[in-house]
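Only a single protein chain was left out; the remaining protein chains are all shown in position.
Chains here go by letter, A and B, matching the order in which they are written, and residues are numbered from 1 within each.
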Amino acid sequence: MAALRTRAAGWWSGSILGRHLLVALLGLVVVVAVSESVSDFRNLQLASMAYLGIAAGGLTVLTGLNGQISLGHGALMAIGAYTTALLLDDREASTPLPLVVLAAVVVTLVVGIAVGAAAARLHGPYLAGATLALAVAVPGIALYFKEQLGGEQGLRVVVPDIPTWALDLAYFVTGQDLTRSRYVAYLAWFTLIVTFVLLANLSRSRVGRRWRAVRDDEVAAELAGVRLGRSRVSAFVVSAAAAGAAGAMMAVTVRLAAPSGFTLTLSLTLLSAVVLGGLGSLAGALIGAALLTFLPQVVTDLGVDAGLSDIRAAELAPLVYGVVMVLVVLLAPAGIVGTVRGAVLRRRGRSAPPAATTTGAAADPTTSTSTSTSTDAGPDPGASPGTSTDPDSTATTTSKGSTT
Amino acid sequence: MRRRLHRSATLVAAATAGALLLGACGAGGRDDDGGDGDGGGGDGGGASAPGVTEDSIKIGAHFPLTGVAAPGYSEIPTGAKAYFDYVNAQGGIYGRQIEYVVRDDGYNPTNTSSVTNELVLEEEIFAMVGGLGTPTHSAVVDFLNDEGVPDFFVSSGSLQWGDDPSAYPYTFGWQTDYEIEGKIIGQYVAENMPDAKVGLFLQDDDFGDDAEKGVRQFLDDQVVAAERYTSGNTDVGPQIAKLQASGADMVLSFNTPSYTALSQLVALKLGYEPQWFYTNVGSDADLVGSLLSRFSEGAVEGGSSSLDGVLTTEYIPGVDQPDDPWVQLWQKVWDEHGEKGELTNYRVYGMSHAYAFVQALQAAGEDLTRDGIVEAMEEIGADLEGPQLAPFRYSGDSHLGISGMRIVEIKDGAGEDLTPVLVTDIGDAEITEDDSGQDGDAPPESGVPEAP
Partner (left out) sequence: MQQLLNTALGGLTLGMVYAAFALALVLIWRSTRVVNFAQAPMAMVTTFIALVIVDAGHSYWLAFAAALASGLVLGAVVERVVIRPVEGGPEINAVILTLGLFIVLHALAAVVFGNRYRSFPAPFGVRGIEVGGTTIALTGFGIFTILAVLATMGLLLLLFQRTDIGLRMRASAFNPEVARLLGVRVGRMLTLGWALASLVGSLAGLLIAGGSLVHPGYMDSVVVYGFVAAVLGGLDSPFGAVVGGLLLGLALSFVSGYVGSQLVALAALVILMLVLVLRPGGLFAQTAARRV
């Protein structure tokens, strides 16, 4: 028995992938439970939350772990969405959905290589400006090539019929018929979980440590043998691939890929999601996405109660994001997750000796999918880029530094 | 070592999944013959249709209440609401009060999709009534038809709302479609101004495309340039400059009202003075005048006279005809139930399609169902009287709306008739004078249509 426990504990701390998979599985259970107990409309909202979460997850890896900012992720999502729309143009479209998503990811990834190669030469405000121009420029391409890309009306997306095995499986597991909205929500959340597991593993790997090293100190990283350009491009490409998957899920959820869906606002919204949640943390990205999805209704209702007209009250939500975003950078650069974790760790540090193996589960049980994912990603969620002192990266840098 | 650990992780995962599946086993096998399928169909029977109760009917619509298309268009739902309130005050339809839910989509198709989800799935509306815009509504027309939601009287003249009822059985157009508007305008210009060099100024979507198709049936030889603008981009300088460079002395414009103001403004800047011919959609003299008058103190004549001499079309009577019995009804409705502000042509538009929807509710009878109202409309739609100058074309084969219009010249903010009401259909149907007498009819005393 004791031996078993030791083995389990050893496994828990030793196998990152295993831990991530277990968390992912738990996440899947939560998703099914939530999805089955809410209405069709809420399911579509959940799907929206998932695609925003996927994109925010990609962005938080780029900005939080590698220190690159991108205002162009909305444009990258557009590329994923249009790829999806082109492949799913009518009910007879025979490409299976997983292949469609894969295609969206691959196409966006290829574009990401090009953008990333250019972005790797830029930093800070220059990078922000260039990606801002990207966000504004890309919708114009869809307008210009109206024949192929549908112009302002965009391309309609026809979600293929739900496969029989999915219907059967859903009924077997839940005892309810699978509605289309629920199906879409499952698709989006499944994609999210897969994406997050991959991102979490990647950020814990050698590649992820290089990203952080570049973020913290370029010169030291370079001395340690990290190739700056390559590291930057790889972070951008991974992030772009996530945006492509997000775009595909957006197309499936909204049933449309149109330029109006990919405005500058979308890119700024994604950035606010990752800042709100805490840069570099996947759990934070998910919390940010949840806020973006569900906060507007709450805030709008409050505004209407306060005597504003519906239309003006609807503008309160972005006002709240914006204000919170400014306050987060000024007062709590660690974001929501980082601040909560910091508080928890501090209290724990006072009351008991550190219990390294269990911090993960305790941080925030409500978002089980990714809480531990983020804790896995080390202390970085607590640090805004540039100010962070990440033991992981310092370790890498010093050890490599000593060999040169 | 690592690999073994991974394998054990997978094992744990698989075991957990298995346990979960077993735990859920009580659910048994899926019922394969479709079940009650509460999501789609909507053919509930009786008063059990979604959105319908003993004493209420909930309907919804998406309109641009903000953004580039909001001037003018945001007034349409206020007109429709005033008329529904008027009907409610008279006891409603079969004792049911009409509850009208409007959502803002900012003329942004992506938003339209999300507000329509909300209307259909969360608000559980019985029908969509008057959803506005070609790019916007085309984003949701598939969804509405998949869900079996009656999609009545789309506020747009695109052909897709009615030319193929087998593809979209629940969708009905209402206003005169852009293709026959293009045809009627095209024929008029070809007959009366055979020497004109014609330029086209088009919104870059089905609106412009349908109209261009109609116009070119008659004017293909006379068209010297066709320029398109994107809704949302307020710089139309290059397009107007190209029309000017092409030598066009007559411009047929198919655009929204803001773009009428912008095109007039750019033309002033370029010193370009062709004969303008605006589509009905973009020619509201009061609105365009109020947008234009502010631009420059004294440099542009303000008020409704700013579009003087411009040609346009008309398919319902507007506020410039205060003696028309329909307009008198609308004025009364607006005075009793309207919000602040004057009765405008946009509010008249809203009331006019609200009137047609009340007719549809009457025709569908007391046992209101989604399929029932569609069938009723196909059956009697073509004979309905109403404010429209020409009859609807509703039948089992066509869900297209009003079949014609007349051409007018704007003088002092009012339309002066240049032709009688002309009717036709899409494709190569001939253009004839209307003989239905719809032009001269008047509303019933009560102002509420009676059951047929």
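The criterion applied here is as follows: a contact is a pair of C-beta atoms (placed from the backbone, for glycine too) under 8 Å apart; a residue touches a chain by one contact, two chains touch by 3 or more.
Quick caveat: nothing in here was measured; it's all calculated off a predicted structure.
Q: May I ask which residue of A:99, A:302, A:319 or A:343 touches the chain that does not appear here?
A: Spelled out, the listed residue whose C-beta touches the missing chain is A:319.
Q: Using the document's definition of touch, tell me which of A:24, A:49 or A:71 contacts the absent chain.
A: Checking the options A:24, A:49 or A:71, the one contacting the hidden chain is A:71.
Q: Can you say which of B:193, B:270, B:382 or B:418 touches the chain missing from this structure?
A: The one listed residue touching the chain not shown is B:270.
Q: Using the touch definition up top, pick the residue from A:31, A:104, A:134 or A:256 that touches the left-out chain.
A: Of the listed residues, the one touching the omitted chain is A:134.
Q: Contact with the hidden chain only, please: which chain A residues?
A: 63, 67, 69, 71, 118, 121-126, 128-130, 132-134, 136-138, 140-141, 143-144, 264, 268, 271-272, 275, 308, 311-313, 315-319, 321-323, 325-326, 329-330, 333, 384-387
Q: Residues on chain B that touch the omitted chain in the whole complex?
A: Residues 66-68, 70-71, 74, 106, 229-230, 233-235, 237-239, 241-242, 244-245, 258, 261-262, 265, 268-272, 291-292, 294-297, 299-300 of chain B touch the chain that is not shown.
Keep this in mind: only the chains that are shown with their structure count from here on.
Q: Note which residues of chain A are touching chain B in the complex, please.
A: 11, 14-15, 17-19, 21-22, 25, 29, 39-41, 44, 48, 143, 146, 151-154, 156, 158, 167-168, 170-175, 177, 179-181, 254-256, 258, 260-261, 310-311, 314
Q: Once bound in the complex, which stretches of chain B touch chain A?
A: Of all residues in chain B, those touching chain A are 2, 5-6, 8-10, 12-13, 16-17, 20-21, 24-31, 35, 37, 39, 65-66, 104, 108-111, 113-114, 117-118, 121-122, 134-135, 138-139, 142-143, 146, 204-206, 230-232.
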